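Here the complex is missing one protein chain, while the rest keep their positions.
Coming up: chain A.
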């Protein structure tokens, strides 16, 4: 059984520089790749003591194929986006289960009552103003809780569901609701517009909740990135 000699701190740092030079920009991916490369190089050096660190690195890098790490990075970005969607859906179900269902339904009732009291256009303007305020507050919170400079994380950058609900909650709801009110009679739009707004607030709340869960998980996994 060959004796495995651990790589030095300088060699680990050289591996980080190497993966960064191959366009692996995200710290979470770098950590995993560096450990893999280091483990394989240590194994090679233990089996054949003549192999240098650089030779071992080139050998293992060749095994990643002609595209190097790019395919892995691309797939990781897709996986991060998918994970955000899966978490968002879990949060939607969470908000529609007791006891949060009560709050969600009370919110829906409030929207319906406000729509009933206010003129349609006034309601939409107030709803859009509240939506914009909520988006700004959330954006400030996301910015304050971002990883430190030099530590990019895929979960923070590839979160399409959060961006979608930000856009939908402020702009699309306003446009769609306006179209509904111009197209359908009062009996129909007095139900459809509050329902649309309620779905929008629910989706937006779930996107905030899922992002907070993701952020908490990333802080637990990579505390150095938030130091």
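Note that a residue touches a chain if its C-beta (ideal position, glycine included) is under 8 Å from a C-beta of that chain, and two chains touch if they have at least 3 such contacts; residues count from 1.
Going forward, contacts and distances are computed from a predicted model.
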- Name the chain not shown, per its UniProt record: "PadR family transcriptional regulator", "Carboxypeptidase regulatory-like domain-containing protein", "Glycosyl transferase" or "Phosphate ABC transporter ATP-binding protein"? "PadR family transcriptional regulator"
- Item | Residue among A:14, A:46 or A:72 touching the omitted chain | A:72
- Query: Out of A:7, A:45, A:131 or A:162, which touches the unshown chain?
  - Reply: A:7
- Item | Of A:14, A:31 or A:195, the residue in touch with the unshown chain | A:31
- Logged for chain A, residues touching the omitted partner chain are 6-9, 12, 31-36, 38-40, 43, 60, 63-65, 67, 71-72, 75-76, 79-80, 82-83, 86, 221-222
